[in-house]
Structures are given as C-alpha cells and as structure tokens.
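Shown here: the complex without one of its protein chains, the others still in place.
Up next is subunit A:
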Amino acid sequence: MISKHALRIIIVFSSIAIMAGAGLVIKLFLIPDSFGVYGAYRADAIEEEANRAIRHGTNKSCLSCHPYEASIHLKGLHKTISCEFCHGTFADHIDNGKKIASLPVKKGDDITTLCLRCHNTEIKARSSVVIKTVAMPDHLRKQKVKETHSCNQCHHVHAPLKHIREAERISGLKISGKGANLTGANYTLFSPDGNENIILTPPTIPYSKEVYK
C-alpha cells in the first residue's frame, strides 16, 4: 500500500513532467513557421531584411546636388569619408529625388566632438599611418590659440588641409611637418619589433595646386 506522502510526491513529480510536456507541445506551436528551413533561424527574416528600405545613399548620391561641397571634398584627405557619417542618412534628407528635410549642420563644439570621434589620440587602436590623431587641448596649445577654438576654424571640414596648404602657399612658410611639396615627403613606418624604421616614399599622388594634401 502506497503511503499518502509517497502519493503526494508522485503527484508533484508527475505534474512537473506533465507541465514540461505541455510546455514542449506549446513550444511547437510558437515556433515561427519558416524557422529551420535553411538553418537555425527564421527563413522569412532574409526576405524581410532584403525588403527593408535602404537608408544610406553613399557619397555618390550627394554629389550631384552638392557640386560645391563635392568639388572640395573630393580633393581633400577626407575624400573617402562618408558624407553621411557627419551629416546623417540620405533617407532623412531626400525622398524620390526631392529634399524632404534638413540634415543637421554641426556648429562650434559639436564639430570638435565630431572630429574627435575619429581623430582622438585616446583611441589607442588607431594606427597613425592610417589616420592621424591629436590630443586635446595640446593640439590647440601647440598652435598657440585659445582652447575654445573649434576644429573648423583652421581645418576645412570637407578637406582638412585646404586652408593650411593655402596659408603655406601664400606665406611661403612650411606650417606642416609633412612638407608642402608632397613629391618629396617621406612616411616613417615602424617594423613590428619597433627597432627598424622603414622609409617609404608615397609613389602615386601627383602634386598639383588642386590637391589639398
């Protein structure tokens, strides 16, 4: 004869088993239909993602309507930087080939914040060969200006060395370390062990007055 206690325990464990079983059955109904068609994900998701309206337009999409900015941007060191990184997405600005809303144009301190997102020395993983970084406010102190200067007071936002090169040309002074005449410029690279310096001469970019390098 089974005791009352044992009976209770049997009831407890069997109800756990029943609940678990019921859970597994309910689960069958809740799994989305297209799950597992290709793999452990919802096959419909592929189509849904593919049908998503494209929000970014690439730099090309901006150039035709903004020839003035384009003409500067394409000649400077920012030429491959996405307009949309700094200004916002195409879809927020243009629909059906027409302007539908304004894009934010940054001013003052916001510009500094924007530039430092890429050019901050704090970002340790950045290689100085690929992208130069500056420490603030040291960079402004070195130029002997007030620390309230924002970056675009010296750097053209679309071609960062434009004004600097122009100033050099007019004054005949060499402001930058790189030298005004690019054809003779050297880049110093460091070998992995850090002992040997490899000197490279950039071969391609032909020097012309139009290139703000």
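The working rule: a contact is a pair of C-beta atoms (placed from the backbone, for glycine too) under 8 Å apart; a residue touches a chain by one contact, two chains touch by 3 or more; residues count from 1.
Simple rule for what comes next: contacts and distances are computed from a predicted model.
Considering only "Polysulphide reductase NrfD", "Spermidine/putrescine transport system permease protein PotC", "Anti-sigma factor" or "Septum site-determining protein MinD", the record for the omitted chain gives "Polysulphide reductase NrfD", by its UniProt protein name. From the set A:A45, A:C65, A:I123 or A:V145, the residue in touch with the chain omitted from the display is A:I123, counting the whole complex.
On the side of subunit A, the interface with the absent chain consists of residues 3-6, 8-9, 11-12, 16, 23, 27, 30-31, 35, 40, 77, 79-81, 118, 123-131, 187, 189-192, 194, 198, 200, 202, using the contact rule stated above.
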